[in-house]
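A single protein chain has been removed from this complex, and every other one stays in its place.
Let's turn to chain A:
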């Protein structure tokens, strides 16, 4: 699988490269600043890009802006954004184009190698992976559209937002696969998401969740 890395700190850039290579990713480019990121993404069209939010020269949200811009040029380009902190606002911006293939994780998650690699793969295959921290921040709010959901349904939605498959959700909550699909259908109904392409609806549900 071909991957582009954008990270300004050499230590972390090399670490990420080493990590991904160990799991048979082909690192086609590892850039260190914002201006070189967008051309690299458009030129290489990787299977997935792992991008630090904050990059030179402005050290603001160059990485995020480049990721969003790249997805307008290459629709659905899978990007996994890493950050020292997570902000629901950024998560929402990443999801605004309503396509899957988006991830937004704390940098700490890299330490749990197996889970991190799993996240990268899920983003590459068009899934949506949100950091539990983002999910947690949003669960702490009392949001009108989500108020209709039962406690269990919220748990399921939270795990869905983290990017877990039905099977993984079932295992985590110690319930059956059937129960999970039942909850998910109920969530789609309550959030007013009519049946269409399944993957798509998962993104929309997460987006509804982020919009509060």
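Odds and ends about this structure:
Everything below uses one rule, namely that a contact is a pair of C-beta atoms (placed from the backbone, for glycine too) under 8 Å apart; a residue touches a chain by one contact, two chains touch by 3 or more; residues count from 1.
Please note the rule applied: contacts and distances are computed from a predicted model.
For the chain of the complex excluded from view, the name given in UniProt is "histidine kinase" [choices: "Cytochrome d ubiquinol oxidase subunit II", "Glutamyl-tRNA(Gln) amidotransferase subunit A", "histidine kinase" or "Heme exporter protein B"]. The residue touching the chain not shown here, chosen from A:17, A:36 or A:65, is A:65.
Among A:13, A:54 or A:164, only A:54 touches the chain that is left out of the view.
For chain A, the list of residues touching the undisplayed chain reads 53-54, 58-61, 65, 68, 84-85, 87-89, 92-93, 96, 106-108, 111-112, 137, 140-142, 144, 212.
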